[in-house]
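One protein chain is absent from this view; the other protein chains keep their places.
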Amino acid sequence: MTQHFPALLIIVPLLSALAVSAMGWIDRRWCFPLAVASLGGALAVSVSLLVQVMAAGPIVYQMAGWSPPIGITYVIDYLNAPVLVVVLAAAFLNLIGAKVRIEAEFEEKLGAYLALYILFLSGMVGIVATGDAFNLYVLLEIASLTGYALIGLGKERAPLSSLNYLFMGTIGASFYLLGIGYIYIATGTLNMADISNMMPQLMGSGTLFLALIICMTGLFVKMALFPMHGWLPNAYSNAPSASAGLIAPLTTKVMVYAMVRVGLTIFTPEFTFSRAILSETIVWLAVGAIVAGSLLALMQRRLSRMLTYVIVAEVGYMVGGFWLGNKTGITGATLHIINDAAMTLTLFMAVSTITWKLGSDKFEDLKGLFGKMPFTMIGFVLAALAVIGIPPTCGFFSKWYLITGGIEAGQWGFVVALLFSSLVNAVLFFRIFEIAFFEPFAEGHGHHGHGPAMSEAPASMVAPLIIAALSLIVLGLYTGDIVTKLIQLAIPAGIA
Amino acid sequence: MELLYSAKPLAAILVSFFVVPIIFSARSENVREAWTFVAALLKFAIVLSMLPFILKGGQIAYTVAEVLPGLAISFKVDAFGMLFALVSSSLWIVTSMYSIGYMRTLKEHGQTRYYACFALSLSATLGVAFAGNLLTLYLFYEMLSFATYPLVSHHQDREARSSGRKYLTYILGASIALVLPAMLIIYSQTGTFEFAPQGFMNGAFSQSTMTVLLLMFVFGFAKAGVMPFHSWLPAAMVAPTPVSALLHAVAVVKVGVFCVARVITGVFGTKMLASMGLGTIVCYIASFTIIVSSIIALSQDGLKRRLAFSTIGQLSYIILGIALLSPSGMTGGMLHIAMHAFGKITLFFCAGAIYAASGIKNISQMVGIGRRMPFTMTAFLLGSLSVIGLPPLGGFISKWNLVIGTLESGQIFFLFVLLASSLLNAAYFLPICYKAFFCTDEEAMFERKVNEVPTWCLVPLCITATCSVIFFFYPQPFLQLAKMTVATIIGAPMP
Amino acid sequence: MRLLALIAVVLTGGLIIFHTGDLPDFGDPNSPASTHLSPYYLEHGEGDTHAPNIVSAVLADYRGFDTMFETTVVFAAGLACFFLLRRKTEPGDKPRMYRHLPTGVTLRIKSGGTFPEEDSTEFRRMDSHFVPHQIIIKNTCRLVIPFIQVFALYVVAHGHYSPGGGFQGGVLLAAAIILYAISHDLRRSIHRFSEKVAALSGSLGVFIYAGAGALCLLLGANFLNYEALGPLLGVDAVMARSHGILIIEIGVALAVMAVIVWIYYNLSSAGKHDEGL
Partner (left out) sequence: MTDLLPLIAAKYNYWIYTILMMIGLYAMIAKNNLVKKIIGMNIFQTAIILFYVSIAYKKGATLPIIMGDGHGGGHGAIQAADYINPLPHCLMLTAIVVSVATLGVALALAIKIYRQYGTLEEDDINHQIRMQAGQ
């Protein structure tokens, strides 16, 4: 059975999404256990795949039994095995942490919500695992479509934000599709490995260069790289918390992964980084993203909105790191995919816990939270330290690689932007700590109506949060292993 | 040189780390404070158990995890680290005792958080002392910043808030903006962070780059309080006095100078710096800080603020000593870490005792207090004499070595700096003592009955004052450790 | 904003058009797209799957995994529309309108009054004041709908040999039901093909597809490798692929029909499931 694990990665969530949606009509009590079981199962499968890959190298799985260029393949290699584990673990933790909220907010539509949740996840997992350029598009659309729905049922402006997200998402995905079309014109195949085999003969091809630009543009829109980031803050901050905790950690990160995949596996690094002007432009865009994201985050007065701008800046980290085009930079970008997913997960889970008890995430409502919700705040602090980049949390180490990569490539703008953003992040989070630490808790302002006394959130919310927060330190301490045993093996030869 | 692999350094660091959950879950105050003592004694015992081996000229190494390829979180206990670890772990015991008296007398809130953060800070301090490479050093340096933030802003009022903000802005801002980039630049060129007796730069940089990098470190470790990155220190004096005492006379600021000293000796290498003449630049910066801070201290009326500026000046003694790059200068600088610690902590304890007993913070209101609190003020006198550097107190020994160091290196200018500063020290300390003891009855400002502070406060400050005296007559093992460090650096045989 | 949009659009268009020079001519049979991979499908497709319609063969077999997700996309859209729009009908404290069918009289029953049974044949609930009684349209549609459905089944079943397949057939089946909903009214349609049935058969349709794939996996072959079904169906490997295609086409048709109807229910009534358009 182990040889079928790459397929199980997708089948388990897909079948259980169907079962959950059916159970929503038959007996709602079964929905949640089923969802947890399926995500847990998929997580176990992904961990076992990671172990297999580390022991025996990449695994290729042929869907429908057709060999690569003819059929669709799934490829689990050093690059995506850790990403898969992180994606599934994040979704799993968030699901458990959000149980109370989901059951309270979507009572009637529990089945539909959980089914969408799992389908979104299976889309994400598929994007990460697939070895076929077109299959990636289909999965991208699954993830996007379910994402629009998960966001759309939020508060106030959520439908409008979600529709704007839909427009931008569709533009992004369509550009990617168009880029695949150009690749197909030039090579006649859709299999990633097959395309990269043909790349050496097509080095000077203008069509492929256009395809690269179009694919990348599409992915940049999807990952909200500055200046195409406009949809993200509204969509994420108005989404229901349970959805934000799923979508915010995964979407941008998986899109960055897709960028790495397209850049390294489809186009091969020799081609991707062959035009200095393109790399240079994109690195400067990333610098813009980092600076703009940080400054805009400073202007926000709501916790969740502030975090969305932090995400915009983080996207700049990863895109810039990748397009530095050297080994250190790409290592940093890939490492940051994993670390940033964990950090964002922790932050959004903490915000979800806070809003659940407090009913608000405006800065002025956060007074005295250290005293009232100590465990939640410990999780929040750890995540904040990781975002600022304080050792031994994982954020420090990926930033380390990114900055070193910038120095090696001589991209001083990028280095300065990273340091600047670390400082701004420190200001951002300490502003909140100050409010939560110094100001006394204002009794009686609008909390969620769970009894008169404000207290720590239920254990089912706090425990996953603390686990996520501790994972930040664990990831940090295992950076060496992750880099030498996985990421460096994933980066193809031919990169300085 | 013998190298021993042992988890003892890690154990010493983790002792106070593991006590944090226990402190949080303790049922009563007594249990909580008992555990603090257990941790402090245990920590001191572990450190002490490593001492004989180090004194024999050995080193103890331990690697926790390889976090980046070829770059590990690792510990290496050498003589210099041992010296610092001894000072901070022994003083934690005394401070814990003092904290109990002080915090209970003033009925401070949030004591559980206080003890927990204190324990964390000590973990971080020992981590810095035992760090085997620059990455580990930086890691614990940052950890210390965060662990001390709740202590500095303990009162949670407006003043504490703005001081806390200033504290973090300076410390964190400087370390992220200056130290981190400098580290990255060095790493990208040399590919290593492992401290070496003669540094590991090996001519990877030109002189101008070296200058910039060195200055980035000297200023970036803002805990060392080199001007103009000093003003967090007076601001941080809003903290409860035990915090000021241990952290801002011993742990935090000494971590700063320790880091600077480590970087100068272990990263750049003294020979390299001497050949490029970079030590002198640092000496001038330190001299400037020494003189200016002493003059500012003269004008301060708040006792703790005066002590703070005095600390800024004394820290730069250490940097000056190291940067002289001469054997005696370095010995003096390193020894001053210990001697100044015992002297200054006594002074802070006294300031806290006065405040706890009478509620007075300003020097101008302390006329005649020596009659009411004779033990405290005697200790204060001893402490100030030590800091000024007069015999028969420990401070004399370190200052003597510093003076010899300036002569050895032939830089007479700094000799005058030291002498001028000693005079200034005397000028801002001795009047306090004088006014406290010698005044007419009319001048005495204490109508109401002021008694000596509780025993829990009094005993610690007597202990540290006595230690200051003892170290004059018997400066071991600190002198030995400092000399061993210098011997390693200059490649001389072990003393 | 408009000017900016125009500039952006013209620039993008210009960039794309600028590169057309490198592209193969329209209809060039020697372009890489037509020479690398596609000849394999054309030359071996029928032999491999026993389906002369190569598009069906590629869709349902060679790239069957894509198509499974295509069906899932449809299902997800159905779920999304339901999730976003559906709301519970208000409790019965508002006045309701009923038409008495034999007489054509419209009744307004105040809240608290006795409402007719929901499935009453004499009374029909109305939401607007005027609903025309279109007997010609209704009866024509009634006549046409069975033919549409039979044709849809043909399209599904004959997808191997002619243009057609699960999606097309499913859409036709859905069109028949939507035609019924338009010509009669949404309530009647929901009464016959309820939301729950739609949702469940949507799941079931995708389940048939994914389940067939998973069955192959349980039988020891790769996911969606229908050859493994051969022993079960009592045919050889090539025919097993052919039958496999049929099975999943049926699943697709079921899912597409149910979900499109479901989406229509929600969109046309803005989630209230009342009389509809």
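Just so it is clear, A, B and C label the chains in written order, and each chain counts residues from 1 on its own.
Going forward, a contact is a pair of C-beta atoms (placed from the backbone, for glycine too) under 8 Å apart; a residue touches a chain by one contact, two chains touch by 3 or more.
Just so it is clear, the structure is predicted and the values come from calculations on it, not from any experiment.
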item	value
Displayed chains contacting the withheld chain	A, C
For subunit C, residues in touch with the removed chain	1-2, 5-6, 8-10, 12-13, 16-17, 20-21, 23, 25-29, 31, 33-34, 37-39, 41-43, 45-46, 52-55, 57-59, 63, 66-67, 70, 73-74, 76-78, 80-81, 84-85, 161-163, 167, 263, 266-267, 270-271
Residue ranges of subunit A at the interface with the undisplayed chain	134, 137-138, 141, 145, 148-149, 152, 157, 159-160, 162-163, 166-167, 170-171, 174, 177-178, 181, 184-185, 190
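In this text, only the chains that are shown with their structure count from here on.
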item	value
Chain at maximum distance from subunit B, centres defined as averaged CA atoms	C
Inter-centroid spacing, subunit B versus subunit A (mean Cα positions, whole Å)	43
Centre-of-Cα separation between subunit C and subunit B, whole angstrom	74
Separation of mean Cα positions, subunit C and subunit A [Å, integer]	32
Touching residues (chain side subunit A, partner subunit B) in the complex	385, 388-392, 397, 400-401, 403-404, 407-408, 415, 419, 422-423, 426, 430, 434, 437-438, 476-481, 483-484, 488
Of all residues in subunit A, those that touch subunit C in their complex	4, 7-8, 11, 14-15, 18-19, 21-22, 24-25, 61-66, 69-72, 108-109, 112-113, 115-116, 119, 122, 126, 132, 134-135, 138-139, 141-142, 145-146, 148-149, 152-153, 159, 184-190, 205-207, 210, 213-214
Interface residues, subunit B side, partner subunit A - complex	64-69, 71-73, 135, 138-139, 142-143, 146, 150, 153, 156-158, 160-161, 164-165, 168, 172-173, 176-177, 180-181, 184-185, 187-188
